[in-house]
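A single protein chain has been omitted; all remaining protein chains appear in their positions.
Think of it as A, B and C in the order they're written, each chain with its own count starting at 1.
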Amino acid sequence: MIDKTVKNAFEAVADIPSNCMLMMGGFGLTGIPENCISAILEKDISGLTIVSNNAGVDDFGIGLLLKKRMVKKMISSYVGENAEFERQLLSGELEVDLIPQGTLAERVRAGGAGIPAFFTPAGVGTEVAEGKESREFDGKMYLLESWLKADFSIVKAWKGDTAGNLIFKGTARNFNPLMAAAGKICIAEVEELVEAGELNPNEIHTPGIYVQRIFQGSNYEKRIEQRTVSK
Amino acid sequence: MIDKTVKNAFEAVADIPSNCMLMMGGFGLTGIPENCISAILEKDISGLTIVSNNAGVDDFGIGLLLKKRMVKKMISSYVGENAEFERQLLSGELEVDLIPQGTLAERVRAGGAGIPAFFTPAGVGTEVAEGKESREFDGKMYLLESWLKADFSIVKAWKGDTAGNLIFKGTARNFNPLMAAAGKICIAEVEELVEAGELNPNEIHTPGIYVQRIFQGSNYEKRIEQRTVSK
Amino acid sequence: MLTKDQIAQRIAKEVKNGQYINLGIGIPTLVANYIPANLEVVLQSENGLLGIGPFPTEDQIDPDLINAGKQTVTMAKGSALFNSAESFGMIRGGHVHLTILGAMEVSENGDIANWKIPGKMVKGMGGAMDLVASADNIIVAMQHCSRSGESKLLSECSLPITGIRCVKKIVTDLAVLEIAKEGGFILLERAPGISVEEIKSKTAGKLIIDGEIPEMVFE
Partner (left out) sequence: MLTKDQIAQRIAKEVKNGQYINLGIGIPTLVANYIPANLEVVLQSENGLLGIGPFPTEDQIDPDLINAGKQTVTMAKGSALFNSAESFGMIRGGHVHLTILGAMEVSENGDIANWKIPGKMVKGMGGAMDLVASADNIIVAMQHCSRSGESKLLSECSLPITGIRCVKKIVTDLAVLEIAKEGGFILLERAPGISVEEIKSKTAGKLIIDGEIPEMVFE
């Protein structure tokens, strides 16, 4: 098996340049690549376009990259849990492209799977449809949406092996497997890195073919946005 | 959890009528719904359109349904491991629609996922492209292909639970999870049926939402087409 | 006037045995508390979980297990986990039977507006546009009027819409209404103590009143 291991987050993100397109897995703060975000923060780059369902909070996740003004544009379905984001957006420093969540997921999946465009019903009759081709199938209207690909995709998994195979946990899976396939270079950080052969091939969520670099992360904070408990 | 259990294959296929559209999982003879095929054989129906990557062999799998003249049309990527198939095709008794395997898989996936059409490069410039819309994206040509759905999809899994969650084994997974989602009624036969809650939610390949009926099959023959061994 | 919990309680009566259901944030989330125990239903969370369980106790909290509202949750017996493309495949493919969500406005032909107020910070549509474009049955939970007293049931939405001709039923603090095929809000039930006249005066869109309108009954 091909060994995809790199030493750490710094080595993994070393060649990410300014003005490139990044995908980052996660939904809310669940399943975000915490270690890579910290390592990118140390780099002197800017002008990033980031595809991520959300934009983190003021002091965690992608919010940290926003605060350091490294981001030019966000492509997301739901943003604005953070005040700095709002300030930059209203001042025109930051661009935002809002996309229905299912369309975003499918566009990323299409990018990884070599499907340049597909029809989806989400957004028909709304401002999302503006400028898009629409067509009727079996009496219902659909919009034509195109694939999304990135220079780098950065994902976070629960377990991974040196061949790049990944297993996610709970709802931390979300966009991660889709993005792994849609980045020219996919960087995977995992909570536990094992030797190739130690994971059950039948339980793998992301086959190693999609992953170019993998390392074992550390000090996961896994911050909770809405701590909701039963009495 | 909703209990999807039915008694056996006969109960599962009882309401499959003549002239309907069926999907059947499997690649070659691996992962085919052996029990349901046997139960359908006992029924007095005909005129079936079957979507299946292959058409079985003369005396096993879909070949048995062909022999009993229950099939009007096959939608497949590769057929003709069987002589009766060839005879019926040449005599005009049987129609065949041949589709590139990746396009077949993606069309079935699209049927389950509510994507009425998508672009794919397979078949550009060939007779598969005849009558189809083609379009260029990023300098490459693609064909527009449409979704495939069925009245019933019949799949075979390794393990399943009463809520309809399925886990497949080895390369017996193939088209099964895609077809499970693309049938109005999905019938799943499994080698081992357990109570809801006994399967690890993180290891499930087909979530129970797609499955309407499930039962534990028996006497699996799992015939091997090409028994190839190392010396 | 119904409380939020009573709106949820009334909506719960629309739930049928064997359904897969997506509950939006806010009042819709409360519906889960009122689904009769004899009904077997499964709640879908569009971030990748089928079978949402109750909120966790302190020692059950898992940061890797949240719902679409980013709240910590547990998994019900027999649940399944999947990625976001699979999740919206389920929604888009019509496998989720019922979607319950909040709205800022609903029009008499079933258009819904619930994602954007011009001039205010736009947070995004999340999964709402996919949900309303896909589910067979969409029920809206909302207040009949805005805080300033303006009707939210209009002949046409004034806000940017989330989806067209998709809402089937609306449960407000005042009434239960159904969208007529040819357009219009069919008044089905009144909240206890609320008159037809009041509902009429607070519904800006076309209201269809056919015969005696019963009061809602809460057990």
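Here is the rule we go by: a residue touches a chain if its C-beta (ideal position, glycine included) is under 8 Å from a C-beta of that chain, and two chains touch if they have at least 3 such contacts.
Predicted, not measured: the structure shown is a model, and the values here were computed from it.
Q: Would you list the chains present here that the left-out chain is in contact with?
A: If we consider the entire complex, the absent chain touches A, B.
Q: Looking at the whole complex, which of B:N19, B:S46 or B:T126 touches the chain that is not displayed?
A: If we include the chain that is not displayed, B:T126 is the one touching it.
Q: Since one chain isn't shown, list which residues of subunit B touch it in the complete complex.
A: That gives, for subunit B, the contact residues 27-31, 53, 76-80, 86, 89-90, 96, 98, 100-106, 108-109, 120-128, 158, 169-178, 205, 222-230.
Q: With the missing chain put back, which residues of subunit A would touch it? List them for me.
A: 1-3, 109, 111-115, 161-163, 165, 181, 196-197, 199, 201-202, 204, 207-210
The rule we apply is simple: only the chains that are shown with their structure count from here on.
Q: Could you pull out the chain whose C-alpha mean position is farthest off from that of subunit C?
A: Comparing chain centres, B lies farthest from subunit C.
Q: Counting only Cα atoms for the centres, state how far subunit B is from subunit C in Å.
A: Here the centre of subunit C sits 36 Å away from the centre of subunit B.
Q: Between subunit A and subunit B, tell me the centre distance in angstrom, where each centre is the average of that chain's C-alpha atoms.
A: 33
Q: Considering subunit B alone, which of its residues make contact with at least two other chains?
A: 113-115, 202
Q: Listing for subunit C: what residues touch at least two other chains?
A: 49, 81-82, 85, 88-89, 91-92, 134
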